[in-house]
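Submitted below is the structure of interest, expressed as structure tokens.
As you look at this complex, bear in mind that one protein chain is not there, while each of the others sits in place.
Residue numbering begins at 1 within each chain, and the chains themselves are lettered A and B in the order written.
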Amino acid sequence: MGFEEDLRSWSEGFWTPANTQAHADIKALDVGTTLEDRVQRLEDDLEIKAVLRRYHNTYDAHDIEGALDCFTDDAVQINGRGTFIGRDSLRASYEYLVGGQKMIMHYATGLYVTYESDDRDTALLTCRLLAYFVPWEGEPSMHGGTYVNRMKKVDGRWLIAEQRITFNFQFDITLSPRELGTDLPEPDFPLSQFDLVDPRYLYA
Amino acid sequence: MGFEEDLRSWSEGFWTPANTQAHADIKALDVGTTLEDRVQRLEDDLEIKAVLRRYHNTYDAHDIEGALDCFTDDAVQINGRGTFIGRDSLRASYEYLVGGQKMIMHYATGLYVTYESDDRDTALLTCRLLAYFVPWEGEPSMHGGTYVNRMKKVDGRWLIAEQRITFNFQFDITLSPRELGTDLPEPDFPLSQFDLVDPRYLYA
Partner (left out) sequence: MGFEEDLRSWSEGFWTPANTQAHADIKALDVGTTLEDRVQRLEDDLEIKAVLRRYHNTYDAHDIEGALDCFTDDAVQINGRGTFIGRDSLRASYEYLVGGQKMIMHYATGLYVTYESDDRDTALLTCRLLAYFVPWEGEPSMHGGTYVNRMKKVDGRWLIAEQRITFNFQFDITLSPRELGTDLPEPDFPLSQFDLVDPRYLYA
């Protein structure tokens, strides 16, 4: 199988990966026969989803190296601009993205983990994405997309080995100020979000 | 108890099912006394939530039979148009819905599973919903709603036995194009989402 054919084998068709996953005979939780096996599967499910949380917690913090740590060294990412392979290429891609973001906040929903084979060290994680995005110049917008993540367990850690990101829609939003009433309850201490958070992140 | 009374017993009041659930003496994780029992409960929780993922992964792919496989054969669904009972009625309802959708993408959050009784084969799953919707004619919109799912384990598989769907709000959105800068990092391979995804799903 050629390189492109191999890529297409898991990434072609918008809903194909998530729909195929939903039909697999292999259950979301492919339980083993021993109790230890079953506990291991539950831990795998939790940990695989945790990788995506770490990915967004680092990405949103513009911590590029932290985000790259969620991928294998030779990870492949197909996105709206092409296919990026390996840590250095991915770094260049994230530097480009992060450079244009005054703020980004990712909302990922629908995380679903399945196992495609008897290989206990590979898994498929799909999900949907909404994001709040503020460029350095211009208006904020909401973005929508999807991920397909082919996960691999390397030296005991689950990592993203192959990833397809689709960018499906975008709409501009017009910010409005938060209106506080006149009968505000008295706080016990004055410390508020305005003392803790860089104004760059506050738009209401 | 008459049929309507029975329906109302679990479906009446917008926040009633989810709020009652939050107050139940029975914990989200109603653990048993043996380790095997506890592992079974963890697997049940994961698998019940997986049913909703399969429901959305098939529905969004317009795979109606796949979505129907998430329900019991005699499932009851109360939605904004009435009460639909059984696989054939549900099929007619989904054919109507899917027929009007150029694209739909469901974001479900707040999935919460509890057990209402000692019966280990029934459970309650509530959640909230946002959806991106594109009709064949007209503007895209975002929709918001909730689900109440009364789950039943049939022949070892968790299925939706009764479901209340509320459709609470809708707002049109105006799409804007994705703006890519001029200093794009060079991909290692040209394959991008535009080679993999039907243009019908790409709006940015």
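Basically, contacts are C-beta pairs under 8 Å (C-beta built on N, C-alpha and C of every residue); 3 or more make two chains touch, one makes a residue touch a chain.
Owing to the predicted nature of the structure, the values given are computational and were not obtained by experimental measurement.
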Request  = Using the touch rule from the top, list residues of subunit B that touch the missing partner.
outcome  = 3-4, 7-8, 11-16, 18-19, 21-23, 27-29, 31, 35, 38-39, 42, 45, 78-86, 89, 92-93, 95-96, 100, 107, 109-112, 126, 128, 130, 141-144, 146, 164-172
Ask   = Which positions on subunit A touch the chain that was left off?
value = 35-36, 39, 42-43, 46-47, 50, 53-54, 56-58, 60-63, 66, 105-109, 130, 132, 140, 173-178, 180-181, 183-194, 196-198, 201-204
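Following the convention adopted for this analysis, only the chains that are shown with their structure count from here on.
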Ask   = Rounded to the nearest whole Å, what is the centre-to-centre distance of subunit A and subunit B, using the mean of the C-alpha atoms as each centre?
value = 20
